[in-house]
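Here's a structure for you.
With one protein chain held back, the other chains of the complex are shown just where they sit.
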Amino acid sequence: MGWSRDQIAARAAQEIGDGYYVNLGIGIPTLVVDHIGPDQDVTFHSENGLLGMGPFPLEHEVDADLINAGKQTITETANSAYFGSASSFAMVRGGHLDITILGAMEVSEGGDIANWMIPGKSIKGMGGAMDLVAGVRRVIVTMEHVSKDGTPKFVRECALPLTGVNCVDMIVTDLCVFAREDRQSPFQLIELAPNVTLDHVKTNTRAFFEA
Amino acid sequence: MGWSRDQIAARAAQEIGDGYYVNLGIGIPTLVVDHIGPDQDVTFHSENGLLGMGPFPLEHEVDADLINAGKQTITETANSAYFGSASSFAMVRGGHLDITILGAMEVSEGGDIANWMIPGKSIKGMGGAMDLVAGVRRVIVTMEHVSKDGTPKFVRECALPLTGVNCVDMIVTDLCVFAREDRQSPFQLIELAPNVTLDHVKTNTRAFFEA
Amino acid sequence: MASKVFPDAAAALDGLLFDGMQICSGGFGVCGIPERLIDVLVESGVRDITIASNNCGIDGVGLGKLLLTKQIRKMMSSYIGGNAEFERQFLSGELELEFCPQGTLAERCRAGGAGIPAFYTRTGVGTLVAEGKEVRNFGGEDYLMERGIFADLAIVKAWKADESGNLIFRKTARNFNEVMATAAKVCVAEVEEIVPTGCLEPDSIHIPGIYVKRLVCGAPYDKVIEFRTTRTEDAV
Partner (left out) sequence: MASKVFPDAAAALDGLLFDGMQICSGGFGVCGIPERLIDVLVESGVRDITIASNNCGIDGVGLGKLLLTKQIRKMMSSYIGGNAEFERQFLSGELELEFCPQGTLAERCRAGGAGIPAFYTRTGVGTLVAEGKEVRNFGGEDYLMERGIFADLAIVKAWKADESGNLIFRKTARNFNEVMATAAKVCVAEVEEIVPTGCLEPDSIHIPGIYVKRLVCGAPYDKVIEFRTTRTEDAV
């Protein structure tokens, strides 16, 4: 029942139009790359200083000077351009990227997102996530609908420290897709995964949404 | 009696140390270049986007894409680097240049400078002058001691619209040199041109200075 | 992908112009000016434009053409010298002019393009430029608050582009073009040469293609020189 992680990524990939400039977070978002059609012209941004990020390198192509924001070795593409961190985030903050797709621990019905810190448990730092959610024109969250212990992750108010306020435009989970027209509107359930019922979604969601 | 324009420039050039990065304004300051010793390593900044400005080109070297801030054709040097206007003024504003030498219509005893506008008469605009006087670490003014009608230009308070407040560190005129230790101190007369008397300077100066 | 390369300057600006719009333009003096695109602005008859540009070309050259046709309502510039019509229209009150120190203008556009609505600078404190602006003290020194500029359209001139819009500028023709390319919703670039994607060195690109929505090759260029200054062989 519901979508696999790969299917979540595939659904999120449908939001990426031809010619888009896209930043992908770690986890499910990294799978989005596999669902970009061969004829589709999409440029991936790596916030450590690259537009035009290619696949992982072949063994003999590995270059310590060419990594992504997750510190993995990568390759460049024909249209690649390198720049420094200040320019990279000027691009992000200035709203020049079309979409960012990232994971979340919690999303609130008002579009707040928490994905950088679990107090007393895991503190890795926000990295570029706060800049991405604040700056990129459209923010899509991909996540499991509930956490491992079954707790809903789409909630009234986030309990965890926030990454950004009122900045999420779409949520793709293993159960369904929520989206909203603009950041003044409530989220609406726009799609159910196969064999998932509205009731099942409601039972596993603490946020208000239009059905 | 006193110094010629070229001698004013020569005196100002003495303030330029080896390894300095320098911005020169138009008028007398452009003559400073001729007084840099052949063994001295000085890099000239052109605020339209160049460090390492060379002399005017030979006829066959003229390049429309290579001009200085006065829109004159120039050449590059071995250590030249080009950059855009935002980077150029980041450099200026951030205090990375050692010295700027520029002309003035008036300088006040408090170190204010007016050199961009005569209301109702000449309005060319401030160009980069306000940024230079506000940002460069040391600001030297070269000017005739009095205007064409004999009016002193080193005054109590500037009457003309200001380019910057409390930012001039040294004034070199055809009669003498005024300098100050820091921007809390008054100007001091540190040098007289040949055959110029203190009395003559006093008669032609409206500013307070230490003699 | 829909190609970024347009057959001519008119096509490259098609649908982007409207009366009352704000435009950021590259160029310094008449060096590195987007002349083909400016010609289209003239032909289009678009009116009441606000233009952020260091200067307004010179008389009858570059943006100066738009002064002659009175299509400009307001300029945001640091310099009007060398352009008699600019000075005349300003003094007569026909043209609104916001004098902006050159570095502040560059930084305001950089801020606008970088999502920064305002910043503080020492430049202009205590001068006419400070009028009406917030003054704030940091560490014992006064600074002015200046606002970011983000226009409807940026027009820039570059040297080379690849088909994906990556730009490289040449020598001091880079000037304001680099920052202006980032400071608008849509940037249209005219270049001297368009090469296939993959032909530019990725470490040497000045403006990544993300900023450039439309491209046109404007060659051949017959570049105007404002002051042709030369020396003779034995002079240096």
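Order of writing sets the chain letters: A, B and C. Residues in each chain are counted from 1.
The rule is simple: a residue touches a chain if its C-beta (ideal position, glycine included) is under 8 Å from a C-beta of that chain, and two chains touch if they have at least 3 such contacts.
A quick note: this is a predicted structure, and the numbers were derived from the prediction, not measured.
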| item | value |
| --- | --- |
| Contact set of the excluded chain (shown chains only) | A, B, C |
| Touching the absent chain when the full complex is considered, from B:Ala64, B:Leu97 or B:Leu162 | B:Leu97 |
| Touch list for chain C against the chain that is not drawn | 107, 111, 114-122, 136, 138-139, 141, 143, 147, 168-171, 174, 201-204 |
| Interface residues of chain A (partner: the chain not displayed) | 46-50, 55-59, 61-68, 70-74, 76, 82-90, 92-93, 112, 117, 123-131, 134-135, 161-165 |
| Absent chain, residues of chain B that touch it | 18-19, 21, 40-41, 43, 45, 51-52, 76, 78-83, 89-97, 135 |
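In this text, only the chains that are shown with their structure count from here on.
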| item | value |
| --- | --- |
| Interchain contact steps from chain A to chain B (minimum; 1 if touching) | 2 |
| Chain at maximum distance from chain C, centres defined as averaged CA atoms | A |
| Between chain B and chain C, centroid-to-centroid distance (C-alpha), Å | 27 |
| Distance from chain C to chain A - Cα centre to Cα centre, in angstrom | 35 |
| Junction residues of chain C, two or more chains touched | 110 |
| Multi-partner residues of chain B (each touching 2 or more other chains) | none |
